[in-house]
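The next block holds one structure in the form of structure tokens; read it before the comments.
Note that one protein chain is taken out, while the other chains of the complex remain in position.
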Amino acid sequence: MVNDSILDVKRIREDFPILRRRINNKRPVYLDSTATTQKPRAVIDAIVNYYENYNANVHRGIYRLSEEATDLYEKSRKNIGNFIGAREDSIVFVRNTTEALNLIAYSYGNLLREGDEILTTIMEHHSNIVPWQFLSRKGVKLVFADINPDGTLNMDDFIGKINKRTRIVTVTHVSNVLGTINDVEEIGKIAHDQGAVFIVDGAQSVPHMPVDVRRINADFLAFSGHKMLGPMGIGVLYGRKDILESMDPFMGGGEMISEVHTYGSKWAEVPLKFEAGTPNVEGAVGLSAAVDYLRSLGMDNVRGHEKYLVSYALERLGSIEDIQIYGPKDPEKRGGVISFNFRNIRSERIHEQLRKEGIMIHPHDVATILDMDSVMVRSGHHCAQPLMERLDVPATSRASFYIYNDRDDVDALYDAIGKVRGVLRI
Amino acid sequence: MVNDSILDVKRIREDFPILRRRINNKRPVYLDSTATTQKPRAVIDAIVNYYENYNANVHRGIYRLSEEATDLYEKSRKNIGNFIGAREDSIVFVRNTTEALNLIAYSYGNLLREGDEILTTIMEHHSNIVPWQFLSRKGVKLVFADINPDGTLNMDDFIGKINKRTRIVTVTHVSNVLGTINDVEEIGKIAHDQGAVFIVDGAQSVPHMPVDVRRINADFLAFSGHKMLGPMGIGVLYGRKDILESMDPFMGGGEMISEVHTYGSKWAEVPLKFEAGTPNVEGAVGLSAAVDYLRSLGMDNVRGHEKYLVSYALERLGSIEDIQIYGPKDPEKRGGVISFNFRNIRSERIHEQLRKEGIMIHPHDVATILDMDSVMVRSGHHCAQPLMERLDVPATSRASFYIYNDRDDVDALYDAIGKVRGVLRI
Amino acid sequence: MSERDYELDNIYMEFILENYRNPKNYGSMDNPTVERSGSNPLCGDEITIYLRIENNRIVDVRFTGRGCAISQASASILTEMIKGKDLDYVKGLKEEDLLSALGIELSPARLKCAFLSYRVLKDSVSGF
Partner (left out) sequence: MSERDYELDNIYMEFILENYRNPKNYGSMDNPTVERSGSNPLCGDEITIYLRIENNRIVDVRFTGRGCAISQASASILTEMIKGKDLDYVKGLKEEDLLSALGIELSPARLKCAFLSYRVLKDSVSGF
């Protein structure tokens, strides 16, 4: 296989100042973009430029600086909406995916009653589980669709669990552990056929592939800026406008009102109704710059690049006998995330009683040992404990790829994994 | 009066890149720090340095970069807590004051029952009104204490309205319209005597004067980073630890859990219990740099400087016959905020019927005309509509001062106000 | 990000100011065919429009209100535009028509002021 990615990674790397840093004299091999991505100079510059030239509070100011800041904020909304095929008036700025999902759980959740059901999957991130568990207080039932042995969603189980009481179907577009790309278009159709509202957790899709809210039949789509080259502290909730309009506000305060009296208040129009208090203008402007950067690469190319890298990684890591890989084997069906574990070891060198059960090299040791070579992978439950229980593992190691990763990084990962047993002398 | 402020404003201005900008060839006279403050180079640099050298997701990473980011995040928490005399484990990072108050309204509000009362004041910002109005759904009553003619809190009225049903007393430390500094220490004592929890909206105090949570008897204190030289998108809720521990979480998701199972979850320790999802590490680091900057000036000096400026402004603006100033006249009792309006005008040049009633030059026109000289004031209801109704005005103009303002700025304000009637030829 | 070219000095042109200080058609009306009020709670501007309609024609129009120069001048200019016109003209009136009658460029925040009377007018003829 030749190094024939669609993206010019060498050039892209130059846009990321942090990749110039040396840790223990080694170049950083950053394989944790699923947790958060690094930031290109263009985004950092947009933040600096905002604070050095345009900073003001928005929406209320009559003076030019405030009008300019408002203009930047609203243009960012439009640009980001455009990126997912949505009009700006259905784009609510939030802190992150988690807040977006909580907003729906509180505001749309208000409309649910005892006996209603919410259908989700066993591969969800805690952010798409815990907010719905809160609703169990009022007798709303949370139902989990299972996965197949290959890590794809078990559609038979899913269809068997949807019914007339299902008011909400909420599914991650791409699993942050298995990499599975769910067929949200189809799931959305099934949800709508049952009259349920369809929520897509786009935290791991919007950064990595072309996503159009109309195509995927999403009534809501949630994603985080920091996972797509943007600043921390900014995220997006897309919502179908008529649904947003039917919902009560989430938080109360400045910006989200049209009138406040001592005896009660009237709300501002959507989307401002859901943006209480001084918004994160910096975050919106920074995320807009990130969207421009991604658009300049082309989201088809971003997806193509990751498919290329994940194929290569599946091939290389797949060749290590010790290693078990989770999730679909077909790169068409998975994003640029690979979770893996060492298989149980029954080495002569370990305590006889342990040898019977076998020792599993813990992902924490794997991550620490990889980090000695500046290969940064995440290890733990990846905020997906129900999935860990389902897979019957305490944790996994996870490498994830983005536009600044290349075959070299996969090779570095491969090499570092090869050292683990040696370091532990096991 | 000589230009004898305690702060070296000339030098301070050099730290603020935006103040070098020229708008219509004029230097910016930024008098809207109550809405949001400008950012010193040290804060912008801290953001850039974070993204260029330390960016990673926190708390879960085993690799060094993530440990460094976690370290920066937690050190920021400690530093910011220290700034208000609080331990780091009682500091919750939120987006802004508004979110902090909503967090209390949702999570502590859960504990309130029909018939319970919340006592606040008529001078509050919408952020300290609307979240409590939400609780009226469950029969909780919101009661407003009145003000005196001079814009101070009417303590007799306040004491008359507190009673055994009062579960929460929530008061702004400094009014963002009147400038009034409330005697929170005393109010806290009264609240506690009745067994009520005492919440202080510190959005306009923490940035402008020394504030120590122990001294002011606050069970909760809320403030925003962007109003104290820090980035947008970060704010703080201080909460007494035992109260925070007794509360349900607000949002659910990553970070705030200790265990998630399909059937239910356990929460993380305070303060993480209240920080769902990837936090705004950049914001925390930036706010910590802002706190360092303020500390280097000395909060006593910041307060002294503003007292000095507001005295001068009261004197100069007070000398304009046309102008009515709201709030206390004694600089000891007010922060660096001045709201004002033109008095009704009965000029010969206006329509006879209008002349009978008098024309009030609208604050929007004032702001627009001041802006022609790059004097930036806010005009409108300042997110305090109940107070506007109480003062019987549709809106006010508001100039507010901070560390980068000087007598020159007050003079520019004075001169620009002098042009208003001329521009309108009235 | 390019700096916008604000022509702020322009907005208080004599034509606007004259309509602000000495509004046309100012005052209330006894027994109007229709009377409608509107306000912009964000800035406190208020406008009430009174119409006398006969044979689908605006035979008389008046307004009262308080607010900024732009909102009040705009009401004055708008009422002048529609006096004596038939309802179809009023219903066909576009925001741009009012803007070009005002003859000034406005920032988004001030556009809301300018269009307050327009909104109230449209509301008042919607039932006919």
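Labels for the chains are A, B and C, by order of writing; each one numbers its residues from 1.
Here is the rule we go by: a residue touches a chain if its C-beta (ideal position, glycine included) is under 8 Å from a C-beta of that chain, and two chains touch if they have at least 3 such contacts.
On a predicted model such as this, the values are computed, not experimentally measured, just so you know.
Put simply, the hidden chain is in touch with A, B once you look at the whole complex.
In the complete complex, the residue from A:60, A:307 or A:381 that touches the missing chain is A:381.
Not every partner is drawn; the one left out touches subunit A at residues 24, 347, 349-351, 353-354, 359-360, 362-365, 368-369, 371-372, 379-381, 385, 388, 393-395, 423-426. In the full complex, the hidden chain is touched by subunit B at residues 49, 53-54, 60-62, 64, 67-68, 70-72, 258-259, 266.
In the analysis below, only the chains that are shown with their structure count from here on.
For the pairs A-C and B-C, the count of C-beta pairs in contact is higher at B-C.
Subunit A and subunit B, compared by their mean Cα positions, are separated by 33 Å. For the pair subunit A and subunit C, the distance between C-alpha centroids works out to 49 Å.
Centroid to centroid, with C-alpha atoms defining each point, subunit B and subunit C lie 36 Å apart. Within subunit A, the positions touching two or more other chains are listed as 53-54, 60-62, 64, 259. Among all residues of subunit C, those that touch two or more other chains are 6, 8, 41-42, 109-110.
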